[in-house]
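Report on the following structure.
The complex appears here without one of its protein chains, the remainder shown in place.
This part shows chain A:
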């Protein structure tokens, strides 16, 4: 009996299925040579593959055991193994990312490039350590470390920290497990501290020399579209111009109602751009005799006038009815009698 290509494919498929719990990279690696091997086994002598090699599942178990790839999932220590498998997968993906990112940077792998940056990290680590020391002793975050408020000691500490960090970097291979973990934890602390320092200095750079946070004046008046100037009589002033203490014209708003044919006209004449949009109407000329003291409440006279009479209407109506007849009756009377 001869073994066909389909038999081989089926056998490979069943072996792979029995190894399905392994990370795919490991499984591919384990079964990479399997089709070729089965082809050679098939060519060697008669008999089916199962007769020659046993069941595919048994073959898979033997392969797994010999390769030290671990028990099937769930057989023993399922959770541990799943975590280990996840870690392995993550590592495989990372290394894939590593090699795929490398060419972008112009290197075989990203890690090769990063390895070149290690001394730079040592220097940065020394600086951050000095800055952290300075922050602890002086209680202030500064760009140049100055513990004890002295720049000279600060620079000495900085140089010492950088040199120590470089030395540590060059000798970190010799560290045992715990010192190494301590070093990694320290690096994490320094990175976090570095970010805090960066954010803090960035915020501080927005303050001026006097310690006031700069305020942009413009944004408070962004909503202003037009300016209306009223004189002490409550009259709208046309073509008003505004200047600051230096004689610089103050430009606020924008001409929204200007004739499109002459867009510059309004800018030349002054405020308001659109007199017809004035929030307070000028008083009609008939009310001119009203005392100037009332002009503060240009809009209020109407309500105050309407509220007062309602209270006073009834009392005044009675006297006016009684008083007026008397004069009218008395005034004409004397003239004819006289």
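Here, a contact is a pair of C-beta atoms (placed from the backbone, for glycine too) under 8 Å apart; a residue touches a chain by one contact, two chains touch by 3 or more; residues count from 1.
Just so it is clear, contacts and distances are computed from a predicted model.
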Completion exercise
Among "ABC transporter permease", "Oxidoreductase", "PadR family transcriptional regulator" or "Cytochrome b", UniProt's protein name for the complex chain that is not shown is "PadR family transcriptional regulator"
Problem - Selected from A:41, A:92, A:114 or A:133 as touching the chain missing from the view - result: A:41
Fill in the blank from the handout: Filtering A:10, A:29 or A:222 for touch with the omitted chain leaves A:29
Practice task
Could you list which residues of chain A touch the chain missing from the display?
Solution key: 29-30, 32-37, 39-41, 53, 59-60, 62-69
